[in-house]
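Here the complex is missing one protein chain, while the rest keep their positions.
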Amino acid sequence: MILRDPVHGLVSFESDEERIIERLVDTPEVQRLRRIRQLGVTSFAFPGAEHTRFSHAVGATFVMKLLLARLRQIELELPLSQRVTDESARDALAAALLHDVGHGPLSHLFEDAIADGVRHETWTERIVSDSSTGVNAVLASYDSNMPSRVTDLVHGRHPLPFLAKAVSGAFDVDRCDYLLRDAHATGVRYGNYDLDWLLRSLRFAPTSRSEAPSLAIDGAKGLPAIEAFMLARLFMFQQVYLHKATRSAEWMIRTILRYASTLIAQGNVLPGVPPAIDCASRGKEVPLVDYLELDDHVLWSMLHAWEAHSDRALADLCARVRRRALFKTIELFGEWAAEEGRQKGLRCAREIAISRGFDADLYVGLDLATVTPFSDEDDEPLMVVYQKGPARPLYEVSFLLGRLRDQLLTRARLVVTPEIREEVVRALGL
Amino acid sequence: MILRDPVHGLVSFESDEERIIERLVDTPEVQRLRRIRQLGVTSFAFPGAEHTRFSHAVGATFVMKLLLARLRQIELELPLSQRVTDESARDALAAALLHDVGHGPLSHLFEDAIADGVRHETWTERIVSDSSTGVNAVLASYDSNMPSRVTDLVHGRHPLPFLAKAVSGAFDVDRCDYLLRDAHATGVRYGNYDLDWLLRSLRFAPTSRSEAPSLAIDGAKGLPAIEAFMLARLFMFQQVYLHKATRSAEWMIRTILRYASTLIAQGNVLPGVPPAIDCASRGKEVPLVDYLELDDHVLWSMLHAWEAHSDRALADLCARVRRRALFKTIELFGEWAAEEGRQKGLRCAREIAISRGFDADLYVGLDLATVTPFSDEDDEPLMVVYQKGPARPLYEVSFLLGRLRDQLLTRARLVVTPEIREEVVRALGL
Amino acid sequence: MILRDPVHGLVSFESDEERIIERLVDTPEVQRLRRIRQLGVTSFAFPGAEHTRFSHAVGATFVMKLLLARLRQIELELPLSQRVTDESARDALAAALLHDVGHGPLSHLFEDAIADGVRHETWTERIVSDSSTGVNAVLASYDSNMPSRVTDLVHGRHPLPFLAKAVSGAFDVDRCDYLLRDAHATGVRYGNYDLDWLLRSLRFAPTSRSEAPSLAIDGAKGLPAIEAFMLARLFMFQQVYLHKATRSAEWMIRTILRYASTLIAQGNVLPGVPPAIDCASRGKEVPLVDYLELDDHVLWSMLHAWEAHSDRALADLCARVRRRALFKTIELFGEWAAEEGRQKGLRCAREIAISRGFDADLYVGLDLATVTPFSDEDDEPLMVVYQKGPARPLYEVSFLLGRLRDQLLTRARLVVTPEIREEVVRALGL
Partner (left out) sequence: MILRDPVHGLVSFESDEERIIERLVDTPEVQRLRRIRQLGVTSFAFPGAEHTRFSHAVGATFVMKLLLARLRQIELELPLSQRVTDESARDALAAALLHDVGHGPLSHLFEDAIADGVRHETWTERIVSDSSTGVNAVLASYDSNMPSRVTDLVHGRHPLPFLAKAVSGAFDVDRCDYLLRDAHATGVRYGNYDLDWLLRSLRFAPTSRSEAPSLAIDGAKGLPAIEAFMLARLFMFQQVYLHKATRSAEWMIRTILRYASTLIAQGNVLPGVPPAIDCASRGKEVPLVDYLELDDHVLWSMLHAWEAHSDRALADLCARVRRRALFKTIELFGEWAAEEGRQKGLRCAREIAISRGFDADLYVGLDLATVTPFSDEDDEPLMVVYQKGPARPLYEVSFLLGRLRDQLLTRARLVVTPEIREEVVRALGL
């Protein structure tokens, strides 16, 4: 299997242990990822952001291939039992490809709005474990335990902890790929960092005999590289992931889905509703086979169908979002951004909406985004090693990352229908 | 209006004459282009090729902005009547944005397979001219003649011929953008050329007083730039546009659409068929409002719905193409590539298909692609000028392009269901 | 004037006010910059870093052209007296080109080691002001006051303070160009930032009537852009400018020059010494005409000639540096990095050198580098403006830059001849 990737250039999976990738790629479950865009509705703000979860999954697998090559360069210092075997390499490649195979359409909107309680990680596990899927068949054809090993890896569990963290951690192949890919597709330059150099900077941290080895950064070579990697994530949040147009569109779609879900639960018949959404709306468990029918096409066609529905609010919201007539955002700063201020602002906006004849639940909202671009995962910070001296936590070695550590990035915004924007701004004195 | 574009970087339309772009972009007809991928099903072969006609339309408009800036640098030598006015600049920008606004979903498949006789250029004209559209309303708000002037430009007609050719010609803003954009998205490097340098190499060819001025390339500065531009197109055809996986998927979808169209015409009821396709299948004229409801989501959802149809061939083909279980291609070389050989090969493949129980019309085909990467448009070749001496045709000045001129690029392939591939190859001795 | 630049692409200076650039470029003083590498001996560590001060000077001028275009977009809000005139635009372009025209060879080594007290800024002023130079002749041909206006600009003085700061400030065209250029040439990716976006983010800060207007960053659009710009400088210091091999080579050359200077002052005759160095070594003022004969070729040829000198230490050091047999650096951390520790380390290294028969002044040294990647210039921080509310200092708005502000980056290293490296490391227990 060999293909051209706009991010990594020539991508090939040709060795014995890599051959599984082509077989997995050919399963319907992985092909479904072609129909789900990586960044949901972000292309409303960045027209280039049309790349799919499929290309990201392949990219992450390629980064895993590069990482395995580096591990094999440096593992000679480890006892045999702690080295990467052919089997664990194949597991890791498969896990990299499948890490998000359970993702729903339109980014996280589906699971936020409808599939309460069932997160995409759970769906990933089901797809890997359920004997009805193509993915499971391929994995099990190698070894009946492979599906469960891959599931473990996706959840960050493996006898070699460094391999588990490479699938799911603060510095994992998922992030390595999506930062570069999202930057390439959006045209934002701040997500770039030097992947080759970063991989080359990996070493094993010295450990006592009983401890499991863990990957660390060579401080002499790689400090700016890992700093740039971590800052890239901050920049992408600031610039792309929390962009006001994206957030507004997401709020609208989530609101539509929740509202429609309520209508369905009440017994209304909506056109174009796929079984999975019907099911979930009625509080029933969604069968895997139905879940796998969901993709961006299905959801957009559903929203399209609802434009003609007799519920005028539903039809209106669908028409607006599909033609990108997005709600306006009003950024809340200072006191307005605190809990009390936010609620006061929301109340005020709702009152104005109602006075103008809008359903306040559907036409006004508060969008609160909070992320922590850099923090330690589970009390185990990424370590930095030097030729001499003990390993030290990255946040201690880098004064920039020390500052960024556990820093909460918050964006509080009122989301309001354009018709009342001016009035809300005036009323709040913003 | 200011946005980030992965190809051109910072794209802005802020001057008086550019302000119309933001208003046009906000119309439902232009927003529809967000839901139509530029390269149809090419992402089956190049996973990155998910970019939309929307981003291309904006990009082409930006190239027009750059071109207008160059024209204003060099037009001082022209009589006033032949210079670009504010009005013609605005017309040209609008035409660049709208040049493909009538495009159907899935590249050219829709118009090839169903909408017999009505090409996307015609739909573009209707969208611009019909008073029911948002696009028409914006244009007419400037000047009641603007819609017809923009239509003329899109068709390559304008009092300033060089402006008409910039919208539609061998070196137009459409190509300027799509070569770069397709290269960026696919990761293929051969579509790159130096846009800035090429624009800077533009001059007016000296003309007699009565003649209209035409743009030419400054041979001393720009010959390699224009050669690289023309070769980029050749390379993109060889590498991307005629890729076997893409062509196979296109053949399958075209076959599905034609077959379904026949079923509909025969009175069968298929699920998920949008009014436009129903209409066209029955040989009726498609109303504009229905045409505008078509996009990639609608077509993929329709194919999805057909997977459950009782016509087993239809269901099977839809399921195959959606999960990328594509038909195989068998490249025809030498004698097999000539008309007689092709038909003989096709007959042979059909017989094998039938003997294996397949409907030969649906499971076997001949895919013949012919393109002319470089030729003169309408007897008026692109000219090259030097400080001294007469203007000379580009194909004469460049020995590479002289060789490429009117060269027909042909790919003849049998497209067959995988089950019979081996047998066909053996039977033909290929 | 039109040329290709690997950083900015097509660079042209063709308008009336830009025409001066071609004439200035053709002067011998600007041409001299072709013979002085921008990063001195950095190519010992990064083989690609061979770019010259000439290409940087042209690049900085091009950034000034872009900046002037942005100023003209936004200055309409200013009173006429505070807008950029044709004259001040030409002055600014000339100043951008000439800002470092007085630079000596081998980065700052010449002025550090020999030309005590006379810094390159002074030479720049002389070159601009002295009627014997080509530069002065060109400037004076426009206006007899132009040389002094350009000198003022280079020193950061101008009736329009924002123009002065654009030539010399925390965000000036010099930095804008060198960060990109140094990153391009070295292959280090961290010096990249989005120049177009940053320029587009510039606005005038609101000021009271009596105050001079100053440029500010539009916080809503440009915060990540300016953060990336400032961090780029930090990364380049960490990765490139303070690289141990570069610093070692610089220390060696500085030591050679100082030693040779002493020898000359004592009346020794060294071969290949250009008049300027002879002069400076004897404590006499260096005539401008002699200074202008200095370039990298002259200095390297001089070091080459000294390889054959009878002073064995001088010959040895020259031979080593020219064949890149560099001294080793020993990084001082923790207590060793404090003043007391450094001196103790140096004493220890010197004793070992002496015991091994080396001249400790020439074969051992302490290299202390301290830089402040981000600080306010002269109490006037770069301001950030939002649609509402007062302008706020950048360091307050950006928590990353708040952390970086006035942060001192320090590298303390012993520089020792390789023969004693091991022994010194052991003795210090490092």
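Every chain is named by a letter (A, B and C) in the order it is written, and numbering of its residues begins at 1.
As a convention for this text, a contact is a pair of C-beta atoms (placed from the backbone, for glycine too) under 8 Å apart; a residue touches a chain by one contact, two chains touch by 3 or more.
Worth saying up front: this structure is predicted, and the values here are computed from it rather than measured.
Within the set B:Gln239, B:Thr255 or B:Ser281, the residue that contacts the chain not displayed is B:Gln239. Residue C:Ala185 is the one among C:Ala185, C:Ala232 or C:Val286 that touches the chain not shown. Only one residue in the set A:Glu22, A:Glu77, A:Asp143 or A:Asp196 touches the chain that does not appear here, and it is A:Asp196. When the full complex is taken into account, the listed residue touching the unshown chain is C:Phe46, out of C:Phe13, C:Phe46, C:Trp251 or C:Phe358. Check C:Glu14, C:Asp143, C:Glu211 or C:Glu293 against the missing chain and you find that the one touching it is C:Glu293. Contact between chain B and the absent chain runs through residues 188-190, 192-194, 223-224, 227-228, 231, 234-235, 238-239, 333, 388-389, 399-400, 402-404, 407, 430.
Hidden from this view is one chain, which touches chain C at 3-7, 9, 26, 28, 31, 34-35, 37, 43, 46-48, 50-52, 54-55, 58, 184-188, 293, 296-298, 300-301, 304, 322-325.
By the touch criterion stated above, the residues of chain A touching the omitted chain are 2, 4, 9-10, 12, 14, 73, 194, 196-197, 200, 221.
Heads up, the rule we're going with is that only the chains that are shown with their structure count from here on.
Remark: the per-chain Cα centre closest to the mean position of all protein Cα atoms belongs to A.
Where chain B touches chain C, over half of the residue numbers in use are shared by the two copies, so each contributes mostly the same positions. In terms of their C-alpha centroids, the spacing between chain A and chain C amounts to 43 Å. In chain A, 188 are the positions where the chain touches two or more neighbouring chains simultaneously.
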